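Heads up: the structure comes next, in structure tokens.
As you look at this complex, bear in mind that one protein chain is not there, while each of the others sits in place.
Here the chain labels run A and B in written order, and each chain numbers its own residues starting at 1.
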Amino acid sequence: MTEKRPTRTEIRITGFGGQGVVLSGHIIGRACAVNAGMHATMIQSFGPEARGSACSTTLAVSDTEVLYPYIGRPDVFVVMSSEGWEKFGNELKDDGTLVYERDLVKVQPKPGQQAFGVSSTRIAEELGRPIVQNIVMLGFFAAVTRIVPVERMREAVRESVPKGTEELNLKAFDAGVAAFDESYAGGAKAAAPAPVGS
Amino acid sequence: MSTEVETPVRPEEHPIAPYLRMDRMPHIWCPTCGIGTVVKCFATALGEAGVDLDKTAIVSGIGCTGRVAGYMNLDAFHATHGRAIPFATGLKLGRPELEVVVFSGDGDLSGIGGNHFIHAARRNMDLLVILVNNFIYGMTGGQNAPTTPETARSSTMPFGNFERPFNLPHLAASCGATFVSRWTCLHIRRLTACIRTALGRKGFRFIEVIAPCSTLYARLNRLGSGLALMKFYHDNSEIKHGADTREVDIGFQERFICGNFIDQERPTFLDMMHAHYSQVLGDRYVPMKPEGGWLHD
Partner (left out) sequence: MKADPAGVLTGVHYLDGDYACGEGAMAAGCRFVAGYPITPSTEVVERISRRFPMMGGTFIQMEDELASMAAVAGAAWTGTKCMTVTSGPGFSLMMENIGLATMMEAPCVVVNVQRGGPSTGLPTMVGQADMMQARWGSHGDYELIALSPQSPQEAFDLTIEAFNLAETWRVPVMFMMDECVGHMTEKVVIPPADQIEIVPRKLTSKPPGEYKPYEVNGRPVPEMVRAGDGYRFHTTGLTHDERGYPVMSVECQEVSVRRLIDKIRLNADQIVRYEEEDVDGAEVVVVAYGITARVTRAGIDLARAQGVKVGFLRLVVVWPFPERRIRELAGKVKAFVVPEINYGQMVLEVERCAGGKAPAVLVPHGGGGVHDPRAICQAIVEAAR
């Protein structure tokens, strides 16, 4: 019996309430499940998610049906607040990928882990709307992980954000992708990583 | 000289027979109970008001007065204890063209159903609520009610009630009822006229009717027969239309106030909902049809 071993990627996204953590997870899940034909199960943590407190969402992305909906140690950890880093930083797999807001979070990745930082808040501020920080991060995440083709993620952004805000959000997304290209893909700092979960 | 006795009216020829389920007579109420009189007033008022009986539904809860729905020749629902008002709310919102009447007792509507009562009044749900108050739980054997006057005896307050009772017209009024009245079952004409008027109004309409329970309330308190209670109402009820409802509480065997206290217009739950959604949603708003949101081929 030659069965293809199913690929499963586990993702955790954390930040503080109001940063759009859940929307980010939703867009990633939608991109994978709706736009790219994979399976993606998103679970949001339900706690006291008042503005400013810690907030987290997880995704299990797979080529086959997701049977176990929760995650163990994530393959990818997106962190947008230092509280999120402190709470979940240890969980990241030893060879996992860390994607972080580099002006807000000081991370200490373990050897073997790859870390990619972006000034998503500052970039969003430069676009005139700090609220799109999470979409900048999403563009950066898409470029780092290539979990789906970047264009699929971009489609999911367009389909998920409130009507009338598409242009702004796509600009933010593109800025996040560009930030990766500038800092990592083109430069000498790091080679482009392999797609996650393969 | 012989006295010729007129042939009594056969039950099915009685003027209110068309409003009743005559196949369910005789009813279960005790001799001298006041509930039957209130039913007579209600049936008469239905005829006088000229409401479409096919579009009128009645809901009762549990208890002696809770049996009223079962005797009315309308779409009739005998619901659970205390839940007549929310059940009626479902009927009204499921088919908005219905005139929905809630007919139940003091224990049912103000005891176990008290929370529903205040919220339906607050929302101004379009219901006519007729509450027969006999100051006691009759069907279960004379236990204390939220309306039992202080010092009055009940089977669970054998040494006299020490709790403060509800002043029901004031409760209804303070929650926003658009129509609030109190009568006794002695006031047949005034009560009938009051129900007729209320049937022509909209919103949460509340009519309290004081009625004798000679089997339990009168016996436990040694108040004599049903007739003696009616005489007491005659001598001690004072009619004061427009009275401040704060002043209409009832003390044990004390004078009390009857009358039409409040009759005002206020948009109902459905009025408010339609107006609000029309304003904020404009053409996108699709209200439920008067006959309800039912689907058919």
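Annotations for the structure displayed:
Keep in mind that, in the parts below, contacts are C-beta pairs under 8 Å (C-beta built on N, C-alpha and C of every residue); 3 or more make two chains touch, one makes a residue touch a chain.
This structure is a prediction, so every number in the text was calculated from the model and none was measured.
The omitted chain makes contact with just one of the residues B:Glu97, B:Glu163, B:Asp244 or B:Glu265: B:Glu97.
Within the set A:Ile11, A:Ala33 or A:Val148, the residue that contacts the chain not displayed is A:Ala33. Interface with the hidden chain, as seen from chain B, comprises residues 21, 23-24, 53-55, 57, 59, 69-70, 73-80, 82-83, 85-91, 93-95, 97-98, 115-116, 119, 269, 273, 277, 281, 284-289, 291-297.
Counting the whole complex, the residues of chain A in touch with the unshown chain are 25-26, 29-30, 33-34, 39-44, 46-47, 65-70, 160.
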